[in-house]
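Note that this complex is displayed minus one protein chain, with the remaining chains in position.
Moving on to subunit A:
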Amino acid sequence: MNNDEIRASLLKRSRASKNELFGKIISGLCIAIIVAVVVSIFYFVASKGLATFFHDKVNLWKFLTGTIWNPSTTDAQGHPQVGALPMIIGSFAVTFLAAIVATPFAIGAAVFMTEISPRIGRKVLQPVIELLVGIPSVVYGFIGLSVVVPFVRHTFGGSGFGILSGTFVLFVMILPTVTSMTVDALNSVPRNYREASLALGATRWQTIYKVVLRASVSGIITAVVFGMSRAFGEALAVQMVIGNAMLLPSNLISPASTLTSVLTMGMGNSVMGSLSNNALWSLALLLLIMPLIFNIIIRWIGKRGAMH
């Protein structure tokens, strides 16, 4: 009799196992929804973006290398004029320039925060950096419009709108991200490397640049690429200061445009399904692929770094 009771209770699902099943179903559902959202975004952007090439028969090469962007008109051969090169160059120019300017500052700040004065770094600079990360991009853009653009106009001439202003604004925007990731990279260098270096008669400075920075090089590159990925995708702040001229940029102070700025400017003015709309989706597809490439680079660097 007693035995039967035990058997019955073992064969029945307990409250705890029901709870566990319930939890599994909930988390599985959540993951499924997230995956479905990501996949459908990719599918949607890709199908729209690729329609330019398959449906409207635009040559991919001409799209990437053409210099005239005017989707509503056609050229002498009757092909639509969707040359994205000016925006591609604009995007890469502001991204790389911002990264080049930001990197030394980020490394300098990170070295100060980890090696020279960790106390001030933790108490003062860390909160400041977190604050900078949290400022909305429209605020950066507004400051850029009212301070950076006039400054560039007075100093370098021109209208003030252009790649240079975009670079300045993006530089300030990505600096906190790159700095805090560089800080993490430097902090992950084991303390005993520093001790070994000092014990061999190295100065503090020699220890920093010959051991700490060298040992964390892959982490620093990851930080910079991450910052570039952010800069590449930034739309609003850049659009406010770059001038939005769809011309091949000839210098840093003439108005130019980026993939993001053309997209934000144009998306309200085209009809779904038309060529000019599809062409914008192609730009969106490019913007989707580039961060993917940046991510792959970051992972590749991470793997290489882990091997050492």
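Keep in mind that, in the parts below, contacts are C-beta pairs under 8 Å (C-beta built on N, C-alpha and C of every residue); 3 or more make two chains touch, one makes a residue touch a chain; residues count from 1.
Following the convention adopted for this analysis, contacts and distances are computed from a predicted model.
One chain of the complex is hidden; its UniProt record names it "Phosphate ABC transporter ATP-binding protein", one of "Phosphate ABC transporter ATP-binding protein", "Nitrate reductase", "maltose alpha-D-glucosyltransferase" or "RNA polymerase subunit sigma-70". Per the touch definition above, the residue from A:V37, A:L60, A:I100 or A:L200 contacting the chain not shown is A:L200.
Of the listed positions A:K24, A:K57, A:K210 or A:K303, the one in contact with the omitted chain in the full complex is A:K210. Residue positions on subunit A in contact with the hidden chain: 190, 192-193, 195-203, 206, 210-211, 214-215, 308, in rising order.
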